[in-house]
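Left out: one protein chain. Kept in place: all the others.
We call the chains A and B, going by the order they appear; numbering starts again at 1 in every chain.
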Amino acid sequence: MSPGHRQVIMMTDFVKKTIRPFRALRFLARKPHTIISPHEQHNDIEGEPLPTERYRGIHINDWETCISCGLCARICPCDAIEMVEVEGEQKKRPEVSYGRCCFCGFCEDVCPRDSMHLTSNYVMIDKNSETFTFLPENDLEEFQKEYIVETSQLRYNDKDVKKAEKGPSAKKGVKGKKKK
Amino acid sequence: MKEDTLSDVDKKSENYVPGQTTVQEVLGYVSAHLPDLEVKLLSSRRGEILVDHSIKGEVLTRLKEEGFDHFAALSCIDLIDDDRIQLVYHVWSYGSKGHILVKTELPRKDPSTDTVYRIYRPAITYEREIKEMFGVDFPGNPRLTQFILEDWEGPPPMLKDFDTEAYAVDHFNMVRRDPPSKPPQPKKGGES
Partner (left out) sequence: MDDFRSTEIIFGPQHPGIHGNFAMRLELEGDMVRRARVVPGYLHRAFEKLMERRTWHQNIALVPRICVPDPDVNEVAYSMAIEEIMGLEVPRRGDYIRTIVLELSRLASHLMGLGGLGGAIGLYTLPMWTNGERDYILDLFEALTGGRVYHMYTWPGGVRWDMPENWPRKVLKVLDHIEAQLPSYYSLFFESKVTDARLKGLAPITTSWAVEHGVTGPNLRATGLEVDLRRDDPYAAYEDLDFDVITLKQGDGMARALVRWYEVGQSIRIIRDAMEKMPGGPVIAKTPPPLAFTVPPGDHYAHVESSKGEYGYYVISKGGKYPYRVHVRGPSFTHGIDVLEKMLINQELADVALITGGLDVCPPDIDR
């Protein structure tokens, strides 16, 4: 090995051992991938909020257009939908059991009147297990009022929560990508 | 069973050359030499051979020699209406990119056929599963031990006449959901 060659090797070794570790410093500025849900909004790579429109979450069913054909109950692969009689209603209505539901959205696909829909809402926390069997109606408002998770139930570091609640500008998703 | 380790295998020939015989050629050969077998060309790359289970070993050995050396799968089907159990050996050639299904049938009562694991090594696990799920015996296979089902006492569960629901009710204290007689329920039960 010629002395020049050795020098080159020493140089590359020097670069590898001494200079390169400093490159790791740039990761100090990189924010973590994790977010503080639900205090912080989950965004995709372009900064658009998630979940998207197509997200398959809790059902809604328009009772005015629903003709009680029962197709949703028949297609359901998990046997989660059941047609039940409702007080004050002549027709049977689909009742969804979320202990069984796999959120495949087949009920939405077969609905001939387009009344059954899966909303993009998926947060439901409750202590009572019977909550998770319910009759989907027009909107989720009433359901949400009662059963949407209260922020105090989730335990996070107070500092992190404050930071997150300051707004989306306090945290960036991907390095170099601005939100909205 | 003596286990051959990786270092033993390394001494075997290193150069692997995939065979180039096509599906058509193999089917032609089979129908010429064993005229009582039924062969079918499904598409340019797929062929089917129906054999009696006593000579399937010879056919599979020949297929392997011709380059169909990837044993893709061994499927078992319970043909309860014909009172038969069908075994399907899927072999694939890396050279000619052809797929041959070798189908053989066994009687449904006490099904038993010789193992093919000496010809195609992966069959050792497939046969082990089929023994457990269908009750087909493979004399000569050294690994026909308990596989997936732990402490299983019932009949082979993949057979068509196995009553899944009755077994579950008997063994697991299952509560049956009975839609027709169910009374209407309150919309939201209990306190939140």
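Operating definition for what follows: contacts are C-beta pairs under 8 Å (C-beta built on N, C-alpha and C of every residue); 3 or more make two chains touch, one makes a residue touch a chain.
Here the structure is a predicted model, which is why all the values come from computation and not from measurement.
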item: Of A:Leu50, A:Ile67 or A:Val123, the one touching the omitted chain in the full complex; value: A:Leu50
item: Contact residue for the chain not shown (choose from B:Leu34, B:Leu50 or B:Ala72); value: B:Ala72
item: Interface with the unshown chain - residue positions in chain A; value: 20, 33, 44-46, 50-56, 71, 74-78, 102-106, 109-110, 118, 174
item: Residue numbers in chain B that touch the chain omitted from display; value: 3-7, 9-10, 12-16, 18, 45, 69-73, 75-78, 88, 90, 94, 97, 99, 101, 120-122, 124-126, 147-150, 157-158, 164
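Basically, only the chains that are shown with their structure count from here on.
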item: Chain A and chain B: spacing of chain centres that average the CA atoms, whole Å; value: 41
